[in-house]
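Note that one protein chain is taken out, while the other chains of the complex remain in position.
Entry: chain A
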Amino acid sequence: MAKVIVVTSGKGGVGKTTSTAAIGAALAQTGQNVVVIDFDVGLRNLDLVMGAERRVVFDFVNVIQGEAALSQALIKDKRVETLYILAASQTRDKDALTEEGVGKVIAELREKFDWIICDSPAGIEKGAKMAMHFADEAIIITNPEVSSVRDSDRIIGILDSTTDKAQKGEKIPKHLLITRYAASRASRGDMLNTDDILEILSIPLIGIVPESEDVLKASNLGSPITLSAPNSPAARAYSEAVKRLQGEKIEVTVPTDKKGFFDWLIGRNK
């Protein structure tokens, strides 16, 4: 049965789009049929992070408004056979995402895919609410930093009150994905640590993705990190998170700061 997952955070720039791409690709790499959808109408970026920006013809809004069939708007990834992208509209506004229209598209996608990953825009406005509305489960992206944790808490409240599931009196399972985790700052005690965040938000942890240059390089190349640098610590963190999402029980490892000989040589401290 298809699963609809929303990747959300409240706060902007915490890594939702990066994570949607990495998680979607990692799932597809295990042979699952996956579609990633950009809900950030007017400011689409998932196409760019996935390297599909030159191939967008029709988008999500075109489908909702009946200007294109869903199959025409789905862009097939060039690297992973079972991975598809549905781009956001760059020219319309977020009001184009109606509950009825989004619901219809999601229902149609449920017939074709195992996983439907919804990349939410920042904020708590209509776009964010539509991205989460039909979700079966949510991945909350949080950075180890006070305002991000606060916004995550807010988003958790909204997930529990306004979504389709919530309105039917059901609970929506939530997973915490901590991203941009800097081991050096953590060891200096200058960053909220994982236990603090877990204690405050009290939702289960699905992974910790280190702050890493590899992520930046991957987006430069337009390739999800799990494809472009599968052995990097960040890609491993995403692949493990995906296994947990699929129900495997694996211990979450907290990234550590592996210092090389070179760092030691030039006396670079942490």
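The definition used in the following text is that a residue touches a chain if its C-beta (ideal position, glycine included) is under 8 Å from a C-beta of that chain, and two chains touch if they have at least 3 such contacts; residues count from 1.
As a working rule, contacts and distances are computed from a predicted model.
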Among "Ferredoxin", "Cell division topological specificity factor", "Oligopeptide/dipeptide ABC transporter, ATPase subunit" or "Pyridine nucleotide-disulfide oxidoreductase", the UniProt name of the subunit that does not appear here: "Cell division topological specificity factor"
Residue among A:55, A:79, A:92 or A:243 touching the omitted chain: A:55
Absent chain, residues of chain A that touch it: 48, 51, 53-58, 68-69, 71-72, 90-91, 216-217, 219-222
